[in-house]
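Presented below is the structure to which this report refers.
With one protein chain held back, the other chains of the complex are shown just where they sit.
All chains are identified by letter, namely A, B and C, in their written order; residue positions are counted from 1 within each chain.
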Amino acid sequence: MANLLLITVILINFFTLGSARLVACIRAVAVQGALLSLLPLVAHGMSGHALILGTGALIFKGILIPWLLLRAIREARIRREVEPYIGFVATLVLGALVTAGAFIFADFLPLAQEHHEGLFVPAALATMFSGFLLLITRRKAITQVLGYLMLENGIFIFSVLLSVAIPLMVEAGILLDLLVSVFVMGIVLNQINREFSTLNTERLTALKE
Amino acid sequence: MIGRIALQLTVLLLFAPLPLGVINKTKALFAGRIGPPLLQPYYDLARLWRKGFVFSRTTTWVFLTGPVVGLVVPLLAVQLLPFGGLQAPISFTGDLILFVYLFGLSRFFTAIAALDTGSSFEGMGAAREVTFSCLAEPTLLFSLLVLARSADSLSLGALLGPQLANQWLTEIGASLGLIVVCLFVVLLVENSRIPFDDPNTHLELTMIHEVMVLDHSGPALGMILYGAALKLMVMSALLVRIVLPLQTGSLFLDLLVFLLGLMGLAVLIGMVESTMARLSLPRVPQVLVGTMLLSVFALVLVLR
Amino acid sequence: MMWLVGSILLTSLAGVPGLFYRREGSGGERFACGLILAGCGSGLIAVALTLLSDNVIQFAIPWSMPGGVLALRLDAITAAFLLPLFLVVATGAVYGLGYWPQHNNPGNGRNLRLFYGLISGAMILLLSARNGVLFLMAWEIMALAGFFLIITEEHKEEVRRAGFIYLIATHTGTLALFALFALLGHNSESLLFPDMGTLPAAGSSLIFLLGLFGFGMKAGLMPMHIWLPGAHAAAPSHASALLSGIMIKTGIYGLVRMTSFFTEIPAWWGWTLLILGAISGIFGVALAIAQHDIKRLLAYHSVENIGIITLGLGLALLGRSYNQPALVLLGLSGCLLHVVNHALFKSLLFLSAGSVIHAVGSREIDHFGGLLKRQRWTGLYFLGGAVAISGLPPFNGFVSEWLIYLGAFQPIHHPGSSLSFALLTAPALAVIGVLALACFVKIFGISFLGEPRSSGAAKAHEAPRTMLWPMGFLLLACIWIGLLPTSLRPLLERAATDWSGNLTLPKLTGNLAPLSAISVAGWLVLGLLLFIGWLLHRQSAQASRDIGTWGCGYQFPAMRMQYTSSSFADSLVRLFRFGLWSKRHGGQVRGLFPGREEFSSHTPDLVLDRALTPAFTGLAWLFRWLRSLIQNGIAAIYLLYIALTLIVLLTLLLR
Partner (left out) sequence: MLLLLILFPLAMAGLAMLLPWYQGRSWLLPISGGLHLLLSALCVTESGAVLGIWIGLDALSKLVLIVISLLYFGCAIYAVGYLNLRRDRGNKAIVPYLLVFLSTMTLAISARHFGLLWVAVEATTIASAPLIYYNCNRLSIEATWKYLLLCSVGIALAMLGILFIAYAALVGGAVPVNLHIDSLLSGATNLSRPWLHAGFVFLLVGFGTKMGLAPLHTWKPDAYGEAPGMVGALLAGGLTSVAFLAILRVMQLMSAAGDGAMARQALLGMGLLSLLIAAIFMVRQPDIKRLLAYSSVEHMGILAIGVGIGGLATFGAMLHLVNNALTKGCLFLSAGNIQRGYDSKQLSKVHGAIATLPISGSLFLAGFLAIAGSPPFGLFISEFTILRGIFGSGQIWVGLLMLALLAMIFIGMGATVLSATQGGPVKVDNQFKDSFLLVVSPIMFLFLVLMLGVYLPESLQTALREAAELLEVHP
């Protein structure tokens, strides 16, 4: 059950890497967040702790932040294409590579016996690296926020493994950090938009040697 | 010691101009002339001493230091040198360096005295003098090293000691022969003889030493000529001693041998001057460098 | 001890009170000069106490600093360097009153005096320091103070460039010294200097190389001399005198001190020093001949003399590795004596050159000429310095070169050994000597004799007394060492004994090195010269002086027809064409009736202008390219760097 979720998450990674339409990407990431919010419940059954975590994830990852991003798009009236530095096919190939790498890397790390059958670690790493890939290969500032979001999703997957072992505050920390940083990024995005009337980061290359 | 010094000085002061006369006589004979009398240099000096001075208004007191140093240096240098069999009046470790540097002193002052006149010709002469001497100096040093090695000592007196006689017969003889050649070349350069310089040319552009003293007159010129003669004699003494290291013991005989050697050298110089043409200036450095290599070779021979 | 500390404090703080005086007032400079004189006086007392009594002054108090101890020691080697320091510093301070008066230089006069005092104090400290940290600190303070002395006239472009090159050079050297002392002290906690002859030489080659680089950079040994000509030319003359006379000697001091630590010396150390010394000597003087800026010329002569000093040190090292006391004694005493001598006559030359520049307002030799008539005293002092630096008897330069010659001749007593190659030192010294002579004939003749070559030279005036007396004092010191070298014998012998550790050395007398004979010869030369000169002068007193120089038939000689420095140097520069690559301009006479023709030549520095500058330009270009590549402003690429770092570290650490 958990693995099924995780497989879907990884598939969503590929979808995001491959899709050319910005709104679709945002929606995909939102769906990913929503799915992840189920993960604690699936992993640890119905516990209060897991409930809180799940709802928190749902609110932030699934609803609030995607909404923020969509609003930013609407305000900026930017074109809907993603404009990668390198082509979609290449991105997909790279995504496949990093996912494979994540799986190989996961084998180095010994798991606690209760997680043996789970795909948590590889899925987490794969999502994280995909997020990284998104950050690196996309032009728009907003896509980079998206990549960052996906990165955080990966971390969230991993943190689910530990959600019983360590106090609540760390997850709280994640969510808070996610909110705040994305919020601040949102503000900066607005400023950028006002100054440059675009969200393409290639305008943001004045500072160089 | 005082006696020796006095003897050395008198011999030097008496006989110094004579070789010049001999040289000129030889040249005259080679040219088929009668030539000036042997004692002509003495007459010239006497005449110059009676004359008065004429100074350019450009000159300063430096102008007079040239003749003075040129005269004083040989007088001191000769005390470090054995005349033939009679041994050197003063002799201490490392006096050979002093010997070399005393002549450096005279070169310095002759050159700046020449520059004191502000004439471009004399400047040219000074430039050439210092240039050629810096090629001749290492040769002299190498030759002295060879002698010092073979005598295992650092004072001229011991270098030119009686041991030279049988060293000619040992394997050192070869390098001795080489350095005799080198020292002869150095002698010609330092005393501005043909083929390096022509003392009695009348074309200033070709002169080296003579052009530096163009402006001197009267007793100052006399002192310069006399100083040149003394220098010639001192350096010839070095050469003569190496070639004729006879040691008869009796003072008179030794002196005689030495003077004969001196005259022989003068005749040799005369022959060279009358058979060779003056080298063109660019060729001079090549010849000097060649001589230097020769002396290096000699040094290698004694050191192996 | 208190005398030494007092001199350090007095000199280093000499310039401070001046800061509180008015900008135009002359009170501050008098005060500073007085403090410096007092400091030098007490320092001289300290040195005298050490030399007269056989015990060495030393003390050490703890210092709250990792590895630091305030340890001072004044032994014979230090004394040999301190003696000229005090003389030069004191004379320079007095000279400064006339040469750089506050009321003419309200802007930079105070800084100049501040750093002049600071550098003096720092040098005294570093010469007597016995702790790595303390030494390095004094070393760098000296270097920085020197930098500020050099950039006194920082509004000039050339001065700034010279200062920058100096700063780079000295700091690079200092970094090498960091490594040197870190290596020296990595087994001891306190970084105190080890005692003489205690360290094993095994495995200390790196230490030697670092020292050679760091100290050689400061001393201006040939490949590392890049900073020297520009810096000495740029600084005010009495500062140049201090830099060239004393500061570069601290490099020599470092080498001497460092080599004294080791028990046995590998032979290649000595050979390296000999080769470097010969190179610096010959090429230094050759480059000097080719210069036409009087201070650059003198600066290159510093390179030459450092070469001579290094030859002496190299001989001494060889003596230690081949275990020959005579060679050690002659080499080291020659080295140290030449350090003293060069300090004296080089500062004398710089000071008199300063008074010429002061009078004519130019540094170009070709703008001088006929100055002896207008500056009779300056001219006399310069002549004395020239004779001394050319190593001619009866002045001091000859004595030290003579000692080194004797050292170079020592190997004749041991034929067949590889030591014989050291004999080649003698001809090298001969070449250096003759070239130096030629160079000083040129500079004295062109600038002081003949007719004035520029209007400035024509209306030159004699310098004020405050500038003349210091020069006279220095000249007297030169003559003193030249005529009474035996007075320094105890100092030299003690220094050599301290340095050579366990060897028992002979004395500088008898058939090893009869200094007394040299002094007798000196007296003779001087006496005879004066006597005959006096005769000739008396005879020529009433001779006529109203005619022109004999122009060899040419009727209308003009000043422009005099030999210039370029033309004088030309024949020699051509001899060294292979190593100098001088640039010659004009001089070709064309046509049947040739027109006006100029000839001039200039010679850029071998290492700096021909090797380093192009190399650095290329490097800078490469770096700029790399920069635009790495820091290209695209955030995504920056993220890529992070990802790559992550991956690399993971693959490296998770094996």
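Criterion: a residue touches a chain if its C-beta (ideal position, glycine included) is under 8 Å from a C-beta of that chain, and two chains touch if they have at least 3 such contacts.
Remember, it's a predicted structure, so these values are computed and weren't measured experimentally.
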Considering the complete assembly, the absent chain touches shown chains A, C
Residue of A:L51, A:I86, A:A100 or A:V184 in touch with the missing chain, whole complex considered:
A:V184
State which residues belonging to subunit A touch the missing partner chain.
108-112, 128, 132, 135, 141, 144, 148, 151-152, 154-155, 158-159, 161-162, 165-167, 169-170, 173-174, 176-177, 180-181, 184-185, 188, 191-192, 195-196, 201, 204-207, 209
Since one chain isn't shown, list which residues of subunit C touch it in the complete complex.
64-67, 133, 136-137, 139-141, 144, 151, 154-155, 160, 163-164, 167-168, 171-172, 174-176, 178-179, 181-183, 185-186, 206, 616, 619-620, 623-624, 626-627, 630-631, 635, 638-639, 641-642, 644-646, 649-650, 652-654
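Note that only the chains that are shown with their structure count from here on.
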Which chain's mean C-alpha position is nearest the mean C-alpha position of the whole protein set?
C
Between subunit A and subunit B, what distance separates the C-alpha centroids? Give it in angstrom.
100
Where the CA atoms of subunit B average out and where those of subunit C average out, how many Å apart are those spots?
36
In the complex, the residues of subunit A that touch subunit C are 85, 105, 108, 129, 132, 135-139, 144, 201-202, 204-209
In the complex, subunit C residues that touch subunit A
624, 627-628, 630-637, 639-640, 643, 650, 654
Could you please specify the touching residues of subunit C with respect to subunit B in the complex?
369-370, 372-373, 383, 387, 390-393, 398, 401-402, 405-406, 409, 412-413, 415-416, 420, 423, 426-427, 430-431, 433-435, 437-438, 440-441, 444-446, 449-451, 511-514, 517-518, 521, 524-525, 528-529, 532-533, 536-537, 539-540, 543-552, 557, 559, 561-563, 567-572, 575
